[in-house]
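A single protein chain has been omitted; all remaining protein chains appear in their positions.
Which chain is which? They are A and B, in the order written, and residues in each are numbered from 1.
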Amino acid sequence: MKQPILEVRKLQKSFGGLRALDGINLDIHEGEVVGLIGPNGAGKTALLNTVTGFYRATGGTILFQNQDITHRPMHEIGRLGIGRTFQNIRLFRRMTVLENALVAFRPFADHPLRSLIAYRERRMAIARAMHWLELLQLADKVDRIASSLSYGDARRLEIARALVGEPSLLLLDEPAAGMNENETRRLVDDIAIVRRHVRAIVLIEHDMDLIRSLSDRLVAMDYGRKIVEGASAEVLNHPEVLKAYLGTDTEETVS
Amino acid sequence: MLVGLLINGLVSGALYALVAVGFTLVIGVLDKLNFAHPEVLMIGGFVAVVASGLPPYYAFIAAFATGGLLGLVVEFAAFRRFTDADAKITAGLASMAVGLVLTDLTQKVFGTESVSLPIGGGWLSRRFQIAGVEFLNVQIVIVLATAILTGGLHVLLQRTRVGRQIRAVAESPVSASLLGVNVLRVSQAVFFVSSALAAEAGLLLALRSGAASSDIGLTFGLKALAIMAIGGLGDLRGAMLGGLVIGVLEAFMFHLGLGRLSELTVWLAMIVTLMVRPRGLFSSGTHGLEQRA
Partner (left out) sequence: MISDQLFFTGINVLLAWSVYIGLVTGSLSFAQGAFMAFGCYGAGVLTVKFGWPLLPACLVSAILSAMIAAVLGYPALRLRGVYLILVTIGITFCARVALENIDYVGGVGGFGGMRGADLNAVIVAVLIVGAFLLWFSFSPLQRICDAVREDDRVASSLAINVTFIRLLGFSAGAAIAAIAGALYGHYMNFVRPESFDVLLSIYVVLYVVLGGTNNMLGPLIGATLMTLLPEYFRVLAEWRPTVFGLAILAMLLFRPLGLLAFRLVTAHASVSAPRKSGSL
């Protein structure tokens, strides 16, 4: 079997006495969409935050495309090709839609001083940003201020922004949270398109329909550990998973 | 001689501590820096000028009241309305603006030159000896006043209802208000008390130096701000200890002819402390007010 893109080994993260991640192992392979499920507080977002360098791991290792990124600063991890969105949408609210997408344009982000004189690349940057904005159906809103976007549009802009950075691995943290049924259906189509442009996607989601229709594989977490891993039907009906959900918050399974 | 230096140092240190405690009280409870604080100290000095003909305890009461009322004004003008995400910075800037106004108004009334107090040769500047060590009456007054004021603050915070409420807000303003604490009242109390202490320090400082001066806020007052940061933002014990340590250190530096470097030492110490141990030099985890990151 080919080497995974992302290898998480015995990863630990604790805050004071609280263990958010308790020695978790995870492999993400080329071409996969992996759904990450589990009750609130299971450590899903903590895992994403530790992989992207948002949190500093207290133990274990993270290999991304064979490189150890465990203690690398965030921007270096971004440069190596991990992109992400946030559970609570974090756009640059005072910028326009287009500017939000442009911030992620790698030649500028990597060499900010050179961007002052890189006139030819400016047109290229706009073209790249427009490409992803069109793909996510935001092309007619490019000059709007980000804070004026509807919830669904804001979510999609966050994904578009991450994609402008041309990541190989895309981490989506509850992309459908707060969306209505219509918006969620559109999102499923969007992510289906997006997956052709990145090497792998990891998806945290509570909407079980969405996760079933998108993921090739599910990983269920609880108490900072992986409890079950496998095909979605298998994982969703696994007694451990049911117990984890029923034991905490039954709402989460509904949808 | 050594003892004399030590006493001199402790007397300055007590004054630093009085001002630093006020800074730290506001930042510990409300998480904001009060840049008008040094100017309240400065005005305390002019209370000494105004009250110079009266019996000394009138001056102490007047300084306490003036400082407290100014504290309420500062709270109203520069702190109350700023509650959004940037409030820490905004309130700091607003209190700087209030400081400018206070200084300007004081200078309009008393002029820009320092005003000397008619106490030369009076009771305060009389000396006496105990076991071969010479004391000035004013030194005793300063030490006693500081002890009474900080002791009073301790009792207020630990033994009274207001004190409990202040500590509750310091720990978490949200849960305190959920428990029915009136955060506005607490905030007013904190400003009243801290500013009253600053004005008393200004009064004592003027009594010791025999003059009141409108630039004392930017020199002595800001040095107390640095001392507060050395002691740890929001750390009452750190502010007290920091004040005394720096006071004594300065006295010895002056004695060794290094007086010109003492100010540099304080500010460098503050910079290094903030970079290396932002919680303060003396932080051990347990002190009067809870700290927030």
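By definition in this document, contacts are C-beta pairs under 8 Å (C-beta built on N, C-alpha and C of every residue); 3 or more make two chains touch, one makes a residue touch a chain.
Here the structure is a predicted model, which means the values were calculated and not measured.
Only one of A:Asn25, A:Gln87 or A:Ser115 touches the absent chain when the whole complex is considered: A:Ser115.
Interface note: of B:Val3, B:Leu54 or B:Ala97, the residue touching the hidden chain in the full complex is B:Ala97. Within the complete assembly, A:Lys141 is the residue of A:Lys13, A:Lys44, A:Lys141 or A:Arg199 that touches the hidden chain.
Screening B:Ile61, B:Val133, B:Val155 or B:Ile271 against the full complex identifies B:Ile271 as the residue touching the chain left out. Residue A:Arg161 is the one among A:Lys13, A:Arg161 or A:Lys226 that touches the chain not shown. Contacts to the hidden chain, counted on subunit B, fall at residues 27, 32-33, 77-78, 81-82, 86, 88-90, 92-94, 96-101, 103-105, 108, 218, 222, 225-226, 229, 233, 260-261, 263-264, 267-268, 270-271, 274-275, 278.
In the full complex, the hidden chain is touched by subunit A at residues 52-54, 73-75, 78-79, 83-84, 86, 90, 92-96, 98-99, 102-106, 108-110, 112-113, 115-116, 118, 122-123, 125-127, 130, 134, 137, 139-143, 161-162, 165.
By our rule, only the chains that are shown with their structure count from here on.
Between subunit A and subunit B, the centres computed from C-alpha atoms are 50 Å apart.
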